[in-house]
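The structure appears below as structure tokens.
The complex is shown incomplete by one protein chain, all other protein chains being positioned as in the whole.
Every chain is named by a letter (A and B) in the order it is written, and numbering of its residues begins at 1.
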Amino acid sequence: MLELATDALTVALTAAGLVFFLAGTVGLIRFPDTFSRLHALTKADNLGLGFIVLGLALQAESWHAVFKLGLIWALALVAAGTAAQLVARTALRADEGGRPTRQAEGRE
Amino acid sequence: MSGTVFDIVLCALILGAALAAVSGRDPFAAVVFFVVYGVFIATAWLRLDAVNVALAEAAIGAGLTGVLLLGAVGRLARLRETAPPARAAGPRLLAALAAGGTTLLLGWVFLTLPEPAGLHAEVGANLAAAGSENAVTAVLLNFRAWDTLLESIVLLAALIGIWALSPDAAWGGRPGMTQRTRAGGVLAQFGRVLPPIGLMVGVYLVWAGTKQPGGAFQGGTVLAAVALLAMMAGRIAPPRVSAPGLRLALILGPAVFLAVGLAALAAGRFLWLPPEHAYALILGIEAALTVSIAATLALMVIGPPQEAP
Partner (left out) sequence: MTGWFLAAATLLLLTLAGALWRVWTGPGRADRMMAAQLVGTGGVAVVLLLAAATDWAMIDVALVLALLAAFAAVAFVKAETPEGRGDPEDDDA
């Protein structure tokens, strides 16, 4: 009984993850410009990966594997955040043919 | 059943990415397709149950070739500003013929060879005496140690070849370019957060390599990638090519490997590992090889010294 419930939860969570990945891809294809596409992709995908990690953690064979799953998600989050920020700045510079304005750059 | 569907979709993606990489006119798009292709290929190795190879492909493809090729595209673009490229049809045709011929040859060999029985049975029977529960590590460091020893020396020779391209005035200096980053910026922070985790993952892969997939090459590649990141983020500068410590790190792996082999020769046979000490010896060789592989791969990607010391 408990196993059945865990399995059902895993299927539900991984399916939710798939939906977010699909949303990210649709955004990547449909959104009109570079910056909205960046926005679609880095958020949706990491949520998708998070759901899949959660779903799989319920099936993991050991705590060791659960720890690795968590580390993988954390690393993917850091990587996506960094990549999005850096690529967006590069695109901004390419767009404006040189230096971005202070305002557009949005420094804290 | 669903495994077959997965494999068909994966093969289609691999072929699509590969064709796009070789047929596109924009070198940048070609490199991005090649990076993507690496992710699919790593997945394909998993489907073939070759987790060791998948690990190596993931580390090389995602960590090193992407950095190397994207750097090359940027450099090419800067070079073209001064000298437009010559468009000669001859060499391109020759390259296409050579690649096409190799593909046909490989296809012919694949289709005509008899189904091999494989060496699973022999490796399995001798695994107990090999000092490693990971069959791939046992083969690489014990049964076919010759290959691995020579490969580690080939890697070193390749680096010497790259260094030979440095201008006389720059010899002895730091390889590559001095990197700049904004202090406290996103890139600098990333270069601060990731290396400790990467160090842990790299060492873990070497350590785990005696029992499960992993090993010196996979761990060393991860360490090389992490060192490159720390350099690109301006956290560390590459050591001078004349630094004694660097030279030591480069030859440590092949030297330890050779020393173990020669000690075995004194006991009877070159590169023979006595079963009772095999585990410790393999771990020692792997550790030394990791240091050398990491240093060699990172320096190969950085390239020769370019600025006067």
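Convention: a contact is a pair of C-beta atoms (placed from the backbone, for glycine too) under 8 Å apart; a residue touches a chain by one contact, two chains touch by 3 or more.
Keep in mind the model is a prediction, meaning the values are calculated, not measured.
Only one residue from B:131, B:214 or B:305 touches the chain missing from this view: B:214.
On the side of chain B, touch with the chain left out of the figure occurs at residues 1-3, 5-6, 9-10, 12-13, 16-17, 20, 24, 28-29, 32-33, 35-36, 39-40, 42-43, 46-47, 49, 51, 54-55, 58-59, 62-63, 66-67, 70-71, 73-75, 78, 177-182, 185-188, 190, 194, 197-198, 201, 205, 208, 212-214, 218, 222, 225-226, 228-229, 232-234. Residues 7, 10-11, 14-15, 17-18, 21-22, 24-26, 28-29, 34, 37-38, 41-42, 45-46, 48-49, 52-53, 56, 59-62, 65, 68-69, 71-73, 75-76, 78-80, 82-84, 86-91, 93-94, 98-100, 105 are the ones on chain A that touch the missing chain.
Basically, only the chains that are shown with their structure count from here on.
Chain A and chain B have centres, each the mean of its CA atoms, that are 28 Å apart. Across the interface of their complex, chain B is touched by residues 71, 75, 78, 82, 85-86 of chain A. Within the complex formed with chain A, the chain B residues making contact are 186-187, 189-190, 193-194, 197.
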